[in-house]
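Below you'll find the structure, written out as structure tokens, and then a few comments.
Here the complex is missing one protein chain, while the rest keep their positions.
For subunit A:
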Amino acid sequence: MAKNGVFSRLRRFEKSEEMDDFSECLDSDEVHVLAVDDSLVDRKVIERLLKITSCKVTAVDSGRRALQFLGLDEEEASVGFDSLKVDLIITDYCMPGMTGYELLKKIKGSSTFREIPVVIMSSENVLTRIDRCLEEGAEDFIVKPVKLSDVKRLKSYMFGEGPIQRQDNKRKLQEEPSDISLTPSPSSSSSSPSSDHTMSPSQSSPSVSSPCSPRSFLSAPCSPISLDSPSRRFKTSNHD
């Protein structure tokens, strides 16, 4: 089943416009995160936070770009656009145009992409907002400014050997290649939807050993939303 041999590299080369580092392409063990934030400063920080925790990062500046990247934007022709496999989407809540909440809804409303966990970041520690997002299917809600411990915690309970797993992680147990619904072909386009997005050459391979593998040892489904530090969400904020 592993098609990440020479063939996939060639396919990627054909479709690729900008990929020049093939050596990174097929590193299927790394988690690929799509980060969405309209703030340049925050994008730089979140990108670094994710990279330092060994994630591949694609950072875009709007919900619209995020959807384009995923191939979900109806207005853009996405025929032949094979989206790169995204393991996690982390998005700011307050953004002009499409809010993070709206982006969340679009993703959860898509049969192809609703399996991708979405984490919301916000500087406002508003309970109703948090609840709304969680109800809509967000995995977690991080109060900004985002710290290294937030990202580590996130990564470990979603993709690591953390003992705390979500109820619906079982979806990842059923059929290992969670990208079955994405694309069977190993190729991935490298179009750059965002002017400043940092595109890491994709590691997405259709092989079974993609980011699913760290989760493959998951045992029985556990309690819903278990967060190591729920207090994080309710941290005393000196905001309005």
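Side notes on the structure shown:
In the analysis below, contacts are C-beta pairs under 8 Å (C-beta built on N, C-alpha and C of every residue); 3 or more make two chains touch, one makes a residue touch a chain; residues count from 1.
Assume contacts and distances are computed from a predicted model.
A chain of the complex is left out here; the name its UniProt entry carries, from "Peroxisomal membrane protein PEX14", "Exosome component 5", "LYR motif-containing protein 5A" or "Histidine-containing phosphotransfer protein", is "Histidine-containing phosphotransfer protein". Between the chain not shown and the residues A:V36, A:L49, A:L84 or A:L154, the one that touches is A:L49. Considering the complete assembly, subunit A touches the hidden chain via residues 39-42, 44-45, 48-49, 52, 94, 96, 123, 144-148, 238-240.
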